[in-house]
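What follows is one structure encoded as structure tokens, with my remarks underneath.
Here the complex is missing a single protein chain, while all its other protein chains stay put.
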Amino acid sequence: MRKKIEPYLYVAPLILLLLFVFGYPVAKMVEFSFKMVRGIDGPWVGWRNYELVLGQDLFWTSVGHNIQLLLAIPVLLVLSIFAAALLNEQPAGWKTMRSIVFLPYILAIPVVAVIAKQMLQLDGPVNETLRGAGLDGLALDWLGSPDVALFTLAGVIIWREAALGTILILARMMSIDESHTEAARLEGASWWQRLRHVQLPQSASVIEFVGVLGIITMVSAIFAYVYMIGGGRGGPGTSTMVVELYVFNALTRMSLPGIAATVCVMLLGLCLLIMVPYFMLRQRGDR
Amino acid sequence: MQGLHIQSVSKSFGTTNVIKSVDLEIEPGEFVVFVGPSGCGKSTLLRMIAGLETISSGRIDLNGRRIDLLEPADRRVSMVFQTYALYPHMNVRENMDFGLRINRAPKEKREREVKEAASMLSLSELLERKPGALSGGQRQRVAIGRSIVRHPELFLFDEPLSNLDAALRGKMRIELARLQRELGATMIYVTHDQVEAMTMADRIVVLNGGRVEQVGAPLDLFHRPANRFVAGFLGAPTMNFIPVRIEDGALYIDGHKAVDVSAWDQRQVGRAKYIGVRPENISIDYDGDTGMRASVSAVERLGSQTHVHLESAGGHSLVSVSQGTARAEPGDLVGLQLDFSESHLFDDRDVAIPRVDATP
Partner (left out) sequence: MSSRKSFTLDRRSVLAGLGAGAGSLAMPRMSFAQDGELDFWWWGEQELPGLQSFVKKAVASFEGGTVTPLLQDTSAVITQFQTAAAAKEAPDVQYFWNGIYHMESVWLGYVQPVSGLVSQDVIDASSPTILSRYGGETYRVGWYPIPMLWYYNKAVFEAAGLDPENPPTTWDAFLAACEAIRSIGKVPFGGGIQDGYFGEWYLAHALVQNLDNAGQALQLFTGGLDFREPRFYEHWSRLAELRDAGFINPSISSIELYPGIDLIVAGEIAMGPSIGTRLPADSAATSGQIGVMTMPVYGTGAMAGKPILDVQGLGISAGTENPELAARFLEHLHAPEQLALFWEETGWLPSNANFDASVIEDPAVADLWQRWGLSENIPHVANLTPGQFYEQAMVPVAQRILANEIGGEEAGEIAAGVVEEWRAFNPDLLESYEKWAEDLT
């Protein structure tokens, strides 16, 4: 009997800590989502917060932007795969190239964003270069035009997140037995055919991981990018407003913690909906 | 000019010279084995023929075409890797017709080729399986099948049997030899195992430190090694080497006259410093006081043979092999009889001194 309980006793302190650090705030958050909170408490309002949020255009616009950003993930994957495949060929100076590729990820997001903001002003270096090359039509208002800003945001996110993807996929590729690619070379496979038939199938699990990581990031971890690039408020206009920023605004700028909690509860639910089946499928796959 | 011609080929990695100017001619339909100790450059040389390594100087021609400047795929060679390199996510059939598929061969051709190769290698039942579901021997055959399907002008094998157990290795040696005869293919086979070299090769190329030590038919190399390295490399247990002194047309071991040296080239025999005698050419005289005196230091009984390790009176470590079970025990004092008709003399630069008598 004691033997059965023992392992649980060892783990108990950690579990209690986790419950305290994560469990209590989550429970409180769910509670807040059913209240009209001012300061730290408020009256019970039932589903009213959910009604308000789900009925507001701005909320759905934010969701829509998150979904559009999800479309950036295939781009992110393709870029990472090609960068990894190129680096895997180990051309001259590839180690330096690899460091340069990874640099954006080492930099903190605000640093990356500030750099991007300086570069992408209407009369900033990027546009100056484009104009100098005669490509005036491409010198868009990357930060200031509501039509373009979301792409700019996606671009900066991809630039940084693809760095991680590239390194992960490269590591996997480098661990593939070289004789496989050599055998393919001997059989006449071109670089692209080797990539497609030999390297990618054997990197599938890592690519999948990068993809899932990307999804979770786009849904719930791009706040810092949006805050910095969207001028702190999802601009221009509301063109880069995303769910995370919606929550932040509700909490700190509109004194509506209940509304913020409501959106967080929905976001948590969505993330669980993605992650739980994914892990269950993986487990089944391993068997 | 048919066959493979390697001319003055050398290879350096940076300042390290790993292949030092190799010249070699291989006839069409020959089974040639590159053999040597680890690091001798045999795999590097093979990969240079395949195109997986560049050559630093020299040239390679195959069947009249110069190939050393061509991409691997254009050389019309195929290679079986030590680890087989089967594509894990494809089944046997897909592994075998991969090359044809990416070169857009028509479906009927692909099916035909695969069927033929599969039946040649007894793989017909396994075509739908993935490599993960195959045994080592089966995987090896798939790797060979993958090579056959492309009908190359030259087959290259990079230590293909080293990952198999002894019994399977023995079987596969026979299989490969049979296959080569059936296909009439030109094959270069790299191994560190001299038994494989002896049994499978039409000719053996012994490599050491990036240099060709000797090229020839197995038995030629066995009976007439050109230098001490080749002599010691072929045959197991290794040949015994004993220091000698030549005086007045006779050979002295440890101060005792052993044999006269008329069997060797008289102009060169004076340089001899060592004699090499194979273990099977040393017999033990349990009663006798004749021949060399030695004490038994260890005995290994293999059942069909006995390896007797001896220490001679002169302080040399020797090994004697006799058939069946020998009655030697450690500590015994015995006499040794050396069969000098099968012995070899070497000078101080380890080069063999030629015999002038007719030897088998």
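By written order: A and B. Residues from 1 in each chain.
The criterion applied here is as follows: a contact is a pair of C-beta atoms (placed from the backbone, for glycine too) under 8 Å apart; a residue touches a chain by one contact, two chains touch by 3 or more.
A quick note: this is a predicted structure, and the numbers were derived from the prediction, not measured.
Taking every chain of the complex into account, the chain not shown here touches A.
Residue A:142 is the one among A:34, A:105, A:142 or A:225 that touches the chain missing from this view. Here the missing chain is touched by one residue of A:90, A:175 or A:255, and it is A:255. Only one residue from A:69, A:120 or A:173 touches the chain missing from this view: A:120. Take chain A: the residues that touch the chain left off the picture are 36, 38-41, 52, 56, 58, 114, 117, 120-124, 141-146, 231-233, 235-238, 249, 251-256, 259.
Following the convention adopted for this analysis, only the chains that are shown with their structure count from here on.
In terms of their C-alpha centroids, the spacing between chain A and chain B amounts to 57 Å. Taken in their complex, chain B has these residues touching chain A: 50-52, 71-74, 77-79, 81-83, 85, 87-90, 98-99, 102-103, 146, 150. Interface residues of chain A, counted against chain B in their complex, comprise 177, 179-180, 182-190, 193, 197-198, 201-202.
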